[in-house]
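Yeah, one chain of the complex is gone here, protein chain that is, but the others are all in their spots.
Our next item is chain A:
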Amino acid sequence: MSFIPTGIDQHKSGLTAPATIRTESAKLVRAGFIPLVDAAVLIAASEFGFAAREGIQIDLVKDVSWANIRDRLAFRQFDIAHMLAPMPVASALGLGSNPSPAIAPFMLGRGGNAITLSVELYRRMQEKAGLAGHEDALTNAKALKLVIEEMRAKGEALPVLGMTYPFSSHNYELRYWLSAGGLHPEEDVKLVVVPPPMTSDALSAGAIDGFCVGAPWNMVAVSREVGRIVAVKEDIWPSSPEKVIGARPEWAEQNPETLSRLIVALDRAAAWCDVSDNRRELAQILAEPRYLDVPFDILHRVLVGQFTTDPNGTERTVPEYFTFHRQGANFPWISQAQWIFSQMVRWGQVAYSLEAHRQVASAFRPDLYRNALGSRADIPVTDVRIEGNAEDDVFIDGATFDPEDIRGYVASFPIRNTGSGTTNQSDV
């Protein structure tokens, strides 16, 4: 059995033409996932026939922690997994408690995260900085700084903010947002890990004062009237890497054909997820207990980007809160793996070295993405670019990232881990 390329015509027509009819039995791919909206492309590939058309049956297994996902991929219980983009990068660098190699040949789309603070903390920011409620993310960060300065002066306990995993987009985004506002994430607040489904409870119990997690948990906190959304991922850096499909390198080597077909299936599923008319159906399937088990209404509003940011009813529309396919949202830019590396260096998770710089490039595999999909107008021909350099893709602080000069980039941030500062991160 050989993989027959699906051809140019199908790429043009997008979703309608089925792949070559296959008589052999479907190839089983075991895939781990965490119940989050950004697992949508993987779930849609399995549920709406995109995988079947490529002769693949995806066996989806729901899991509860990123550590489990990493270990079960490493221990061959999964062939592929829904992963945080920094996880394969961390593994390539030997970081974490099980740095087993993983490669990312496909990004699961853009967007999905947000930063939520407790209503109480936000009200204090409003009072202190005169916020009306529609200010941008940077203004909100600066208002938080004013409140934290006041807290320090009065000897109050500093805010505790939750994120999801040490090697997560949430960790780096939250830190990026705080420092853009002039706050040091290791001195002015305390960062802890809170599993996403527990964020609302932790917020209402007062165990944390805010968090950065993926959808739908920010919206859930607002609907439960305990949280106030102050920034979304797009505000910090629109094309920042989020979740990926991670695979074990030796599985990818032993099953090149299956991986290729899988990428085709994911590509079609992602395009389908981007069609606004399909978002209702997508929300319906994601709402099911075997997937997210979250009310349909919340999922649908998240998917169409209709936010209630404040329990008082303040609305915000973010039309591209989720981009599953457009704008090259699935292309694994090596420069984005390198950006993740730059943040790991910035926050002292790893020291910069040329060797490390090279190792990072092996974590993302644009070559496998191109192999599967062929040449297409929307597929970049280079693997590296200056990030944050496009008109519609700027960082919150206006900086640009040149992967050729990671050390210079890190040094350009006035707020970073210098290896000497105090850390109040260790106790929970």
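Convention: a contact is a pair of C-beta atoms (placed from the backbone, for glycine too) under 8 Å apart; a residue touches a chain by one contact, two chains touch by 3 or more; residues count from 1.
The rule is simple: contacts and distances are computed from a predicted model.
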Fill in: Undepicted complex member, UniProt protein name, chosen from "2-iminoacetate synthase ThiH", "Response regulator NasT", "ABC transporter permease" or "Chemotaxis protein CheA"
"Response regulator NasT"
Fill in: Selected residue (touches chain absent from view) among A:V192, A:V304, A:V384 or A:A399
A:V192
Worksheet, complete the sentence: Given A:S46, A:N113, A:Q126 or A:T164, the correct residue touching the omitted chain is A:T164
Practice prompt. Considering the whole complex rather than only what is displayed, give the residues of chain A touching the chain that is not shown.
Written response: 64-68, 70-72, 74-77, 95-98, 100, 164-166, 192-195, 197-198, 349, 423, 425-428
